[in-house]
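In this view, the complex is presented without one of its protein chains, the others remaining in place.
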Amino acid sequence: MRIQVINPNTCQGMTDKIASAAQQVALADTHIIASSPKHGPASIESAFDDVIASAALMDEIAAGVEQQVDAHIIACFGDPALDAARELATAPVIGIAEAAFHMATLVSHRFSVVTTMSSTINTAHSLLHKYGFEDHCVNVRATDIPVLTLEQISDEIFHTLLAECRQALLVDKAEAIVLGCAGMADIAARLQHDLQIPVIDGVTAAVKLAESLVQLGLKTSKIGSYRPRQVKPFIGRYQHWGA
Amino acid sequence: MRIQVINPNTCQGMTDKIASAAQQVALADTHIIASSPKHGPASIESAFDDVIASAALMDEIAAGVEQQVDAHIIACFGDPALDAARELATAPVIGIAEAAFHMATLVSHRFSVVTTMSSTINTAHSLLHKYGFEDHCVNVRATDIPVLTLEQISDEIFHTLLAECRQALLVDKAEAIVLGCAGMADIAARLQHDLQIPVIDGVTAAVKLAESLVQLGLKTSKIGSYRPRQVKPFIGRYQHWGA
Amino acid sequence: MRIQVINPNTCQGMTDKIASAAQQVALADTHIIASSPKHGPASIESAFDDVIASAALMDEIAAGVEQQVDAHIIACFGDPALDAARELATAPVIGIAEAAFHMATLVSHRFSVVTTMSSTINTAHSLLHKYGFEDHCVNVRATDIPVLTLEQISDEIFHTLLAECRQALLVDKAEAIVLGCAGMADIAARLQHDLQIPVIDGVTAAVKLAESLVQLGLKTSKIGSYRPRQVKPFIGRYQHWGA
Amino acid sequence: MRIQVINPNTCQGMTDKIASAAQQVALADTHIIASSPKHGPASIESAFDDVIASAALMDEIAAGVEQQVDAHIIACFGDPALDAARELATAPVIGIAEAAFHMATLVSHRFSVVTTMSSTINTAHSLLHKYGFEDHCVNVRATDIPVLTLEQISDEIFHTLLAECRQALLVDKAEAIVLGCAGMADIAARLQHDLQIPVIDGVTAAVKLAESLVQLGLKTSKIGSYRPRQVKPFIGRYQHWGA
Amino acid sequence: MRIQVINPNTCQGMTDKIASAAQQVALADTHIIASSPKHGPASIESAFDDVIASAALMDEIAAGVEQQVDAHIIACFGDPALDAARELATAPVIGIAEAAFHMATLVSHRFSVVTTMSSTINTAHSLLHKYGFEDHCVNVRATDIPVLTLEQISDEIFHTLLAECRQALLVDKAEAIVLGCAGMADIAARLQHDLQIPVIDGVTAAVKLAESLVQLGLKTSKIGSYRPRQVKPFIGRYQHWGA
Partner (left out) sequence: MRIQVINPNTCQGMTDKIASAAQQVALADTHIIASSPKHGPASIESAFDDVIASAALMDEIAAGVEQQVDAHIIACFGDPALDAARELATAPVIGIAEAAFHMATLVSHRFSVVTTMSSTINTAHSLLHKYGFEDHCVNVRATDIPVLTLEQISDEIFHTLLAECRQALLVDKAEAIVLGCAGMADIAARLQHDLQIPVIDGVTAAVKLAESLVQLGLKTSKIGSYRPRQVKPFIGRYQHWGA
């Protein structure tokens, strides 16, 4: 099967890193198609970044639809434009935040999120509510590490993240950790080894969920919430979406 | 004072209609500056439309900031990109859905929303939750009237809307009606006259709330959730947002 | 227009102070009619005080109805007898707590209340739930300053309040402050200047909301929850309410 | 032990009826002291009636405190002024709505309330939320029978109530019925016999709960929410409450 | 009347202690029938213990049904198998956790639970939600005292519990204490005396509630949730439950 993994920001290093993490857990016959938008911010760390990246992301989803991929993954922890993507697609679309949350509740009763910038905390809370995991997430902890720093995770950053995870265990009584950024995929195993509790990365979680849905023959429901959008006029730089 | 009223879709007729409704309730010394994006969909009736319109809307907010307007109004009932707009602005930013909800709870215990397309019902529910008005809204009723039909409201459309309002009174036991589209501003008074209960339009409600905030000296809080965005590289058609 | 501003306690100094705050933000052609009950407690700091003041408040509302005022404001942060007042009135009735909460959510994502006696904390929480603002208010902080001390706010009291606000910023991560007593109206601007975030006083907020509703032609819905009370026999000191 | 049962309205027939119902379930050595206020409405069917009756009720509670009764019961289904009464009292204070709700959840998973006037539905819902029984009550059904009609329950009224209960079973899937007015105490057994499911009257439920608390040595907690009120000046017809 | 009080663990000393506490508060003509299962764990301190004890408990309930007791009490703070017991019984069935919670909310606005092992905290929270008392319970505090240590409460254990209660008052602002284990029944009065706020033990609370329900003629509703189970084949050690 072919799974499109979209990095919604425009940093190629991050796209490569995500692709590599995805490939590592994919089944032998799963082909990972990584992409990122041609337009938009280098990283997504605010509501503004999210809004701009979301519009650009739509082109990537449309490209995936045209290539008839079997599933789409939105690999940014804010799950930007997830509902709009489901309107465009018929294959399943999975956000990495939701993927991580689902997996976390299967192996723990209460988890904490360890993330990058404080400016993303509101988004995480809003997603937790949307998906129904509010009561299972005890805390969202920001480390104020800029997203792009994660392209190459230094020892110092690793230990900052490890220390924050330990606080989650001690203070929040968290039983598992959800990593709050696609850029942390490569250190999940190392953190899990040091902490001896489940540490969940959304990119790899989303790949397994996408494969699962495909194997079960489940696609995005096209009645109700995700019914196909109506074609209508668009002007200016969005003219290509029009009738 | 100068209030920027942005119609987030690209239909000029709708922009004119909104501007006229806004001007009618504004104070004598309030100057309404109506605008709409140069890019994007002719109407907003799905999550996809919302995502595209949101990105284009950012340019309008930035223009308003440059003109040092005293308040910004986002005149689409989905309150698109409201949080992102508050990151850009220092003046107050008000969405017309939130404006209508606030006013409705001041004159009734429970209200219903009467709106256009069924595809916007999810958005309305999600906004009601976000703002905290879930327990006060009994129902969101769609009439499946396309948004652009509202540019000129025919007698037939008026009576369809009136009939739906009556259902809200009878079935939902609604005590007030919130109109779910900026394009309905001009018939609120007529509906209120016929129904003899409060009928609230978001555009006019937002204008009065904007004036109120300005007169009270209240601006968007710039610490925490709406702190100014960090400048960073943007590429492609969003390059102008970059460093 | 004429707006009745009722101080529900019987302290004349407080009534004068509230009237002055209200007048300061009112439009040029708004006439503020301040009043306070002829019966009841000098201040409202407990459920018991609230119950007694509420009964006396009804006479004031009735007087306002007879004078055909355009709106009524209940200027005590517990919003005493708000629903009962709406049964008596046809014009809008606004409580200052609800007014302040509404305004706070328009300029911040999360706010804290800074109030007087600890004995009023329960009431504040119960109002936040009733109106739907529970998720937006992070904390209700009492200073245990007796209400009547606020008649003349000394420098010491001002600094106690300022310190409590600073705690709200630091500890609660509040983005705006709601002042929890009508007696604090005159220091809102000074606190806002020192804190550099929105500081909202309910009296002034209520005046602007009342003016807004009147200008929008919105009155209390008289079907359902606030339908007119049925006339019936009353005895003793409430005989005047009877048939 | 001595239990004060207060009918908060001023209809003597209702007071007698409540006293008789209370006495019937009381233990042999329980002395029921029935009373009703000297001031206020003949019946409580709106927020306005509730506000007036609440103030008058305070005098009755104070009388009970002076007589050193072992428990106070507020025998109106709106539980008027319950919190204020707990500030005045040291003995337990029980409202008949809360009493009925507690008992209902011990013998059923979901119950419906069958009550008098539609104008009391909001109050019932607000109490259900306050006490935490929202998820256990499926519906609040009004029959629009005026409260005072219940002084002598005719066969017609009995059958109206029975029919409403049957609807609750069929439509709401209710497993028990809570009767929504103190005036229905005498027909609970007859309804239970006809319906073959638990039918709970608040007056008798409150008597048993009051006896239970007394026998367990449990009194109203006087720290925090129900701490004694502070003495302060009161004027006019409430002067007797002052310093 | 005859009330069956079942200790769901298999420790005879605990059964005796519970029986004695129950008898002390029972009415003169109430006969307490204490029992405990012939199978299962010596104490219940985990979900696993709860599952095993629950199955064994069913035999005791069935024995009580055969003896036609007037009410059943499940005297373990996890209220194990309460719903299943209500399916078997027609008389009322009361859990001691629910009993204690009900009583606590009648004499306080907010209470804390002081319990034994941390491993029971999740169960307590889940019960609080189920019954609707989540907003009334501020905290569940574990002391990590093993349940069986409570058979004989030493001075050291008493002071550990007392200290934890004091923390609840100071830190949680609790207004009453609910004791989280049947084994604490004998020290409730002593703790209440030292703390001067209500201290509630579930065993005694359940006895009074059971007597109250019986005197009110209220039995478990046998339609809906607690309808009688359908007879069907059972094999192995549960063969006696079969057709």
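Labels for the chains are A, B, C, D and E, by order of writing; each one numbers its residues from 1.
Convention: a residue touches a chain if its C-beta (ideal position, glycine included) is under 8 Å from a C-beta of that chain, and two chains touch if they have at least 3 such contacts.
The structure presented is a predicted model; accordingly, all values stated were derived computationally and were not measured.
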Original post:
From the list E:M1, E:I33, E:V65 or E:A84, which touches the chain that is not on show?
Top reply: E:A84
Subject >> Positions on subunit A contacted by the hidden chain, ascending >> reply: 25, 27, 83, 92, 94, 98, 102-103, 105-110, 131-136, 169, 173-176, 189, 192, 197-198, 200, 204-205, 208-209, 211-213, 215-226
**OP:** May I ask you to list the residues on subunit E that touch the chain which is not drawn?
**Re:** 10, 37-43, 45-52, 54-56, 58, 81, 83-84, 86-88, 119, 122, 126, 129-130, 225, 227, 229-230, 232-238, 241-242
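Criterion: only the chains that are shown with their structure count from here on.
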**OP:** Sharing over half of the contact pairs with D-E by residue number is what counts; pick that pair out of A-B, B-C or C-D.
**Re:** B-C
**OP:** Compute the distance, rounded to whole Å, between the mean C-alpha positions of subunit C and subunit D.
**Re:** 30
Subject >> subunit D: positions in contact with at least two other chains >> reply: 83, 122, 225
